[in-house]
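Moving on, here comes chain A:
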Amino acid sequence: MTRKPLRYVEDIPGGPFATVPTNEEGTAGWRTIRPVIHLEKCTRCNVCWKFCPDVAIDFDSEGFPVVLLDFCKGCGICANECVPKAITMEREE
Partner candidate 1 sequence: MPVLEIRFHGRGGQGSVIAAEILARAAFKEGKNVQSFPFFGVERRGAPVTAFSRISDRPIRLRTSITTPDIVIVLDPALLKTVPVTAGAKPGGLLLVNTERTPDRVGIPFDGRVATVDATAIATAHGLGSPTQPIVNTAVLGAFAKASAVVRIESVVAAIKESVPAKWDENAAAAEDAYEKVLIATEAVA
Partner candidate 2 sequence: MGTKEIVTGNYAQSYAAKLARVDVISAYPITPQTTIVEKIAEFVAEGKLDADFIKVESEHSALQACLSASAVGARTYTATSSQGLLLMHELLFWAAGQRAPVVMGVVNRAVAPPWSIWTDHTDTMAQRDTGWIQVYCESNQEVLDTTLMAFRFAEREDVRLPAMVTEDAFYLSHTMESVDIPRQDEVDAWLPRRPRSHILEIGKIGRLGSFMGPDLYMEFRYTIAQAMEQARRAILETEAEFESRFKRSHGGFVEPYRCDGADAVLVTMGTATSTAREVVDSLREKGRKVGLAKLRVFRPFPAKEVRELAGLADRIGVLDRSYGFGYGGPAYLEVAGTLAGGPRKPLLRDFIGGLGGRDLTPPVIEGMFDALLAGNGDGDEVTWPDLHRAEEGV
(Lines give C-alpha, C1' and ligand atoms only; values in the text may rest on other atoms or scores of the structure.)
Protein backbone atom coordinates (compact mmCIF):
# COMPACT_ATOMS: atom_id res chain seq x y z
CA MET A 1 0.00 0.00 0.00
CA THR A 2 1.52 3.32 -0.97
CA ARG A 3 1.14 6.08 1.55
CA LYS A 4 0.86 9.73 0.69
CA PRO A 5 3.82 11.33 2.46
CA LEU A 6 2.93 14.04 5.00
CA ARG A 7 5.07 17.13 4.62
CA TYR A 8 3.03 20.24 5.25
CA VAL A 9 0.71 21.68 7.87
CA GLU A 10 -2.09 21.23 5.36
CA ASP A 11 -1.37 17.49 5.20
CA ILE A 12 -1.86 16.95 8.92
CA PRO A 13 -5.05 14.97 9.54
CA GLY A 14 -7.52 16.41 12.05
CA GLY A 15 -5.98 14.54 14.94
CA PRO A 16 -3.20 12.07 15.72
CA PHE A 17 -5.01 9.43 13.70
CA ALA A 18 -3.34 7.15 11.18
CA THR A 19 -5.19 4.95 8.72
CA VAL A 20 -2.31 2.63 7.87
CA PRO A 21 -2.72 -0.51 9.93
CA THR A 22 0.32 -1.67 11.87
CA ASN A 23 0.45 -4.97 10.03
CA GLU A 24 1.58 -3.04 6.98
CA GLU A 25 4.57 -1.62 8.75
CA GLY A 26 7.19 -4.33 8.91
CA THR A 27 10.08 -4.16 11.34
CA ALA A 28 12.35 -6.78 9.76
CA GLY A 29 14.95 -4.11 9.15
CA TRP A 30 15.63 -3.90 12.88
CA ARG A 31 17.20 -7.33 12.95
CA THR A 32 20.84 -8.31 12.97
CA ILE A 33 20.26 -11.85 14.22
CA ARG A 34 17.28 -14.09 13.60
CA PRO A 35 15.81 -17.09 15.48
CA VAL A 36 16.17 -20.50 13.87
CA ILE A 37 13.84 -23.15 15.31
CA HIS A 38 15.23 -26.70 15.20
CA LEU A 39 12.00 -28.62 14.90
CA GLU A 40 13.56 -31.99 15.83
CA LYS A 41 14.01 -30.65 19.38
CA CYS A 42 10.74 -28.68 19.54
CA THR A 43 8.13 -30.04 21.94
CA ARG A 44 5.41 -27.57 20.86
CA CYS A 45 5.22 -26.18 24.39
CA ASN A 46 4.32 -22.72 22.93
CA VAL A 47 6.58 -20.84 25.35
CA CYS A 48 8.33 -19.03 22.48
CA TRP A 49 4.97 -17.78 21.17
CA LYS A 50 3.93 -16.71 24.63
CA PHE A 51 7.07 -14.68 25.30
CA CYS A 52 7.55 -13.01 21.94
CA PRO A 53 7.01 -9.31 22.64
CA ASP A 54 6.10 -8.54 19.03
CA VAL A 55 3.60 -11.37 18.41
CA ALA A 56 6.02 -12.43 15.66
CA ILE A 57 5.60 -16.17 16.13
CA ASP A 58 2.68 -18.01 14.58
CA PHE A 59 1.85 -21.73 14.27
CA ASP A 60 1.75 -24.04 11.26
CA SER A 61 -0.97 -26.62 10.68
CA GLU A 62 0.80 -29.13 12.93
CA GLY A 63 1.23 -26.72 15.78
CA PHE A 64 4.93 -26.04 15.30
CA PRO A 65 6.07 -22.42 15.75
CA VAL A 66 6.83 -20.31 12.67
CA VAL A 67 8.72 -17.02 12.91
CA LEU A 68 7.04 -14.13 11.06
CA LEU A 69 10.17 -12.64 9.56
CA ASP A 70 8.41 -9.41 8.48
CA PHE A 71 7.94 -8.49 12.12
CA CYS A 72 10.66 -10.32 14.09
CA LYS A 73 13.12 -7.77 15.51
CA GLY A 74 15.69 -10.39 16.55
CA CYS A 75 15.54 -9.72 20.28
CA GLY A 76 16.39 -13.34 21.18
CA ILE A 77 13.81 -13.72 23.96
CA CYS A 78 12.32 -16.82 22.31
CA ALA A 79 15.72 -18.52 22.22
CA ASN A 80 16.36 -17.52 25.83
CA GLU A 81 13.03 -18.90 27.07
CA CYS A 82 12.79 -22.01 24.87
CA VAL A 83 12.43 -24.93 27.30
CA PRO A 84 14.09 -27.69 25.22
CA LYS A 85 16.63 -25.19 23.83
CA ALA A 86 15.40 -25.73 20.27
CA ILE A 87 16.05 -22.16 19.09
CA THR A 88 19.39 -20.65 18.11
CA MET A 89 20.04 -17.07 17.05
CA GLU A 90 21.99 -16.70 13.83
CA ARG A 91 23.42 -13.74 11.98
CA GLU A 92 21.41 -12.18 9.19
CA GLU A 93 23.18 -12.43 5.86
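Selection rule: all candidates are chains of the complex that A comes from, given by their letters.
Going forward, a contact is a pair of C-beta atoms (placed from the backbone, for glycine too) under 8 Å apart; a residue touches a chain by one contact, two chains touch by 3 or more; residues count from 1.
Since the model is a prediction, treat every value here as computed from it, not as a measurement.
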* Which one of these touches chain A in the complex: 1 or 2? -> 2
* Structure fact -> As the complex stands, chain A meets candidate 2 at residues 6-9, 11-22
